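Written below as structure tokens is the structure these notes are about.
Here the complex is missing a single protein chain, while all its other protein chains stay put.
Entry: chain A
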Amino acid sequence: MLTNSLVLGAAGGGFNGGDILYQLIMFIILLALLKKFAWGPLMGIMQQREEHIASEIQAAEESRTEAKKLLEEQRNLLKEARTEAQGLIENAKKQGDVQREEIVAAARTESERIKESAKLEIEQQKEQAVAAIREQVASLSVLIASKVIEKELSAADQEKLINEYIQEAGEKR
């Protein structure tokens, strides 16, 4: 019984031409159906993903280049700004120096001028004072002289002199 089944196998004897035909047709149908409904769309989506990834990589590459370019630009700008700032500071310093020089020079001239005018005034004052003293001395000497002369004058002459003086004083007023 056992050996019988082993020897005969699954094929029940005879040539199963129908099986062959059926298997072939079914396989071809299965192939066609799977191609249309399963493998085709799956391959499509895989292809699509491949393209997507490729384009993403491309985009990433591009944006990286862009970023690099921008970075370079920014760096250049920064450098420029720094140089400019340096220049501005330099300029300001120079200008400050110049201004300081100017101010100092102006102050010096001013002080010179003031000193000059002060000197001039002092000179004037001195001269005035000398003139005043000279006048005083003259009038004093006249006074002394008149006092000395007074002692030797007569009453008449004295009168006359007094009158003259009064007259003189009156005239002066």
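Rule of thumb we're sticking to: contacts are C-beta pairs under 8 Å (C-beta built on N, C-alpha and C of every residue); 3 or more make two chains touch, one makes a residue touch a chain; residues count from 1.
Quick note on the criterion: contacts and distances are computed from a predicted model.
Asker: According to its UniProt record, what is the protein name of the omitted chain, chosen from "Na(+)/H(+) antiporter subunit C", "ATP synthase subunit a", "Bactofilin" or "ABC transporter ATP-binding protein"?
Answerer: "ATP synthase subunit a"
Asker: Of the residues A:Arg49, A:Lys69 or A:Lys160, which one touches the chain left out of the display?
Answerer: A:Arg49
Asker: For a quick check of understanding: of A:Asn16, A:Thr109 or A:Gln128, which residue touches the chain that isn't displayed?
Answerer: A:Asn16
Asker: Over the whole complex, note the residues of chain A touching the chain we left out.
Answerer: 1-2, 4-6, 8-12, 14-24, 26-27, 29-31, 33-35, 37-39, 41-46, 48-49, 52
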